[in-house]
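Just passing along the structure, written as structure tokens.
With one protein chain held back, the other chains of the complex are shown just where they sit.
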Amino acid sequence: MPYDAPIRGFRGDGMITGFLALYIFMLAAFTGYEIIARVPVILHTPLMSGSNFVHGIVLVGAMVALGHATTPAEIAIGVIAVLLAAGNVAGGYVVTERMLEMFKSSKQSDKQ
Amino acid sequence: MPYDAPIRGFRGDGMITGFLALYIFMLAAFTGYEIIARVPVILHTPLMSGSNFVHGIVLVGAMVALGHATTPAEIAIGVIAVLLAAGNVAGGYVVTERMLEMFKSSKQSDKQ
Amino acid sequence: MTLPSYMSTVVDAVYFIAAVLFIWGLKRMSSPRTARRGIVWAGAGMAAAIMVTFLLPGLNNLGPMAIAIVVGVALSWWVGRRVAMTAMPQMVALFNGMGGGAAAAIGAVELIRFNRAFIAIPDTYPIRPEAWAAQTAVPLSAVELALAFLGVLIGAVSFTGSLIAFAKLQGWMDRRFVFPLQRFVNLAIFVIAVACAIIALIAGIEGHAFAWSLLIGFILLALVFGIAMTLPIGGADMPVVISMYNAFTGLAVAFEGFVLQNEAMIIAGMVVGAAGTLLTQLMAKAMNRSLANVLFGNFGGGGEAQEIAGAMKPIDASDAAVMMAYAERVAIVPGYGMAVAQAQHKIWEFAKLLIDRGVKVKFAIHPVAGRMPGHMNVLLAEAGVPYDLIADMDDINPEFSNIDVALVIGANDVVNPMAKTDPNSPIYGMPILDVASCKNVIVIKRGKGKGFAGIENALFYADNTRMLYGDGQAAANELIQGLKALDG
Partner (left out) sequence: MTLPSYMSTVVDAVYFIAAVLFIWGLKRMSSPRTARRGIVWAGAGMAAAIMVTFLLPGLNNLGPMAIAIVVGVALSWWVGRRVAMTAMPQMVALFNGMGGGAAAAIGAVELIRFNRAFIAIPDTYPIRPEAWAAQTAVPLSAVELALAFLGVLIGAVSFTGSLIAFAKLQGWMDRRFVFPLQRFVNLAIFVIAVACAIIALIAGIEGHAFAWSLLIGFILLALVFGIAMTLPIGGADMPVVISMYNAFTGLAVAFEGFVLQNEAMIIAGMVVGAAGTLLTQLMAKAMNRSLANVLFGNFGGGGEAQEIAGAMKPIDASDAAVMMAYAERVAIVPGYGMAVAQAQHKIWEFAKLLIDRGVKVKFAIHPVAGRMPGHMNVLLAEAGVPYDLIADMDDINPEFSNIDVALVIGANDVVNPMAKTDPNSPIYGMPILDVASCKNVIVIKRGKGKGFAGIENALFYADNTRMLYGDGQAAANELIQGLKALDG
């Protein structure tokens, strides 16, 4: 009964094992921390919204979860996951883009 | 003839495959770049020497290479690798530490 | 639908590029000049990642999937486009909650499937390895199982907590809900939820199905805990809380990404987790409070009124306009009240008139003015104020003594000198904008209303301060009329 296996939709081979995962966790955390530490206060609201958008990548996970769901309960939860994640990704993008669009220097606003 | 296998001294399972390696390369490069971009000019010489020390980790690789060497040629190259790497690691550390030891603020030097 | 095997490499490559673009996009946020391009690139990476996911082999339910995506995207896009700039904080809360919910749901599906795998095996104790080995299914490893549970917990808390934050900021839930022994009750909810998870987890690691009641109880309690934990926190503290939940969602995504073995999710999630943690700390620090104080401190509202000697001296708009028209340097200090009054457009119109007259105008922004970090910057940007006219607190504070008039509009706590002088004040120690050292101060506010911290402000009683009472937008309008009258 293959459908009882954990969802391995993303890969069959080359598993990310414990230590590899730790390395990736660690490096990603360092990267995130260092990059964000350079963002000036003036952009903190768009940054919050932008990082909100970035975790919208959860949508691809939700798609795989739904794609491998078989029982009605799983399908229902899967659909909810996809719906929520899609909302996260689209909303996060629109809001961030709208905010950033407004930031202009004197030069740019003169040109208009 | 197991000694002809590539050296897998570090692990038998959980291989780092192509894409995983790419991810680790990418994250480590970002991390290195971001961290070093914050180092002030005043510390650039110790930084150069410090990063020189850090790649001394090649010693563990050299140890594994020598540890799995079987023919005389391999053993000879392996010994050279270990010797050079040991020199890198020790020299890099001493030089960096000596330089950094000298950096003091007015407060610290007053105390002496 | 079978695809050539090289497709899986294409999919992996696209995920990789998407991860790089996310990091790259966030990196470009270090300057307003590059930030927009950055988010557009990140968006392109996201779109590509979503598209190639359809190419993965063995996906079922494609119909519902497509519909759910279209509906979710369309709704959010529409709301996100329409909503007013002042409502941005609650929008971020809403979308963040959705992400947390999605991560929790993915974890729930994984756990349900794990459990279902046991239906075929008689669940005896001690466990019979032959039965288990007969399974074709590869069970989740202990680490994967643990992270799946953790992801569900964190994601669920972020989900309901963010929704409460949304409701509070939207004004649907004005009061804080406080009752005796509340912290104790909350702690109890949390402990029971975690206990359910741990018992189930141990069963899973030993090779047993876990009781459905444990699983369902765990999920429900996690959802309830998110609500319970957020209810007592004041609406004005919500931005800190939202930033924290943003980090939570990031972590939940990373953990579920590990369970699903998807590096893009792991990396994006961890980056957001770290970013959100840092941002939360920065915010709490700028408010001069600890995160614990925000979460459990029952801060704000109430407030023990301290009496201040002196009186507040009013000024009318035309006098104020004249004063600024003949000043050499004017600093405009906006606060939460400007956001409430939506006065940013009028204020910028007024500032432009001053600039045309040769007055040197700067906007002075406190890091926690308003209700979100950078809140004022977004509003001023919306009104079209170029960002090089905007000065940070650290840059402008030494300059205030050279400034002739400071126009404070709807700011209160961030200009309160008692943060420096009164050790009993709840904001004691918070760095403030040092407007008091300007030659003249004009304060626009509606009346004697207190700010977020609920305390009196000695600035309003100072000798060189004049009060211009009125709604922010109306007052700005009157100032504009005053200037225009000057020119005839």
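As written, the chain order gives the labels A, B and C, with residue 1 at the start of each chain.
Here is the rule we go by: contacts are C-beta pairs under 8 Å (C-beta built on N, C-alpha and C of every residue); 3 or more make two chains touch, one makes a residue touch a chain.
This is a predicted model, so every value here is computed, not measured.
Within the whole complex, touches from the chain that is not shown fall on A, B. Subunit A residues in contact with the hidden partner, per the touch definition given at the top, are 19-20, 22-23, 26-27, 30.
Counting over the whole complex, subunit B has residues 1-11, 15-16, 18, 21, 24-25, 28-33, 35-71, 73-75, 77-109 touching the chain that is not drawn.
The working rule: only the chains that are shown with their structure count from here on.
Viewed as a contact network, the protein chains are fully connected, with every chain touching every other.
Farthest chain from subunit A, judged by C-alpha centroids: B. Between the interfaces A-C and B-C, more contacting C-beta pairs are found at A-C. Distance from the subunit A centre to the subunit B centre is 33 Å, each centre being the mean of its Cα atoms.
A straight line joining the Cα centres of subunit A and subunit C is 16 Å long. Of all residues in subunit C, those that touch two or more other chains are 12, 23, 263, 267. Residue positions of subunit A touching 2 or more other chains: 15-16, 18, 24, 28, 30-31, 35, 38.
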